[in-house]
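Of the protein chains in this complex, all but one are displayed in their positions.
Right, chain A next:
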């Protein structure tokens, strides 16, 4: 398979030097190794294909699927560790989550958590994994190293989307049935405050300064903007049919919202809090994540089994990448 990843490229380079030193081939060998390195260094997008029991690995540099990893248990939620070593995939039918080694590109462990795992997130230091349980109304805190459950915290009903503040101080949980967002103190592992939002909040995101949360409300067709300092809603922005998840781009100036029942993405100016564009994507768009370049936004289209790549600057779809049946990718699915 291609591209060669970083580790393989460097070891190949080393053995090349040892074995064929003095040969003209060395130069070519070195050139090849260097050529493949930048490809491998590009961020990867990990797309859960729920109906295919797999995760597609997209090389964002080439916009191609470079690998497909078998992940049994109807994979739904995704969280890529910021250190890039692991990708965590919630598997509701296997009652837990799978740990994917991003170098080997295979499942290296599975962890049983609870009855209905869906939302999943990793802390910015990659040390803890958070998993929401749809049926038990809890969030479990897992040590990323030992894979032991450290704590299980009661939240609102049917917790779904999870996001950790950039300073690693707070965890925010969208409680779908309770129409609320819980703020969990990551020092004490208690719910500190709860904000009431729109009807049936699902996916959420936080800005780089940790000041605002944007939560998509599936039932009320809008996005609630919550100010984290007071945990109070400061605005409600109408979007389209069945908004599912949110992502920020261009220095937090644009919010992109997947409208599941409209096959579109709403683009909101975060200053005026007005919708400035509606971009047509595939059918039933669900998970949405922003590339580390802060400009390209990836959207998983559940019905079509593909991913739309949006340029947030030109507001156009620049690529459509075929992934697998039932692409959901609910969570932060692109490596840094």
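Methods note: contacts are C-beta pairs under 8 Å (C-beta built on N, C-alpha and C of every residue); 3 or more make two chains touch, one makes a residue touch a chain; residues count from 1.
One rule holds for everything that comes next: contacts and distances are computed from a predicted model.
Chemist: Given the options "Acyl carrier protein", "Ethanolamine ammonia-lyase large subunit", "Phosphate transport system permease protein" or "MxaD protein", say which is the protein name UniProt records for the missing chain.
Modeler: "MxaD protein"
Chemist: One chain is left out of this view; which of A:95, A:128, A:176 or A:254 touches it in the full complex?
Modeler: The single option touching the absent chain is A:95.
Chemist: For the chain left off this view, which of A:261, A:275, A:294 or A:311 is in contact with it?
Modeler: Going through A:261, A:275, A:294 or A:311 one by one, A:261 is the residue touching the chain not shown.
Chemist: Which residues does chain A use to touch the chain missing from this display?
Modeler: 50-51, 72-74, 76, 92-96, 108-112, 115-116, 118, 134-135, 145-148, 241, 261-262, 283-284, 302-303, 325-326
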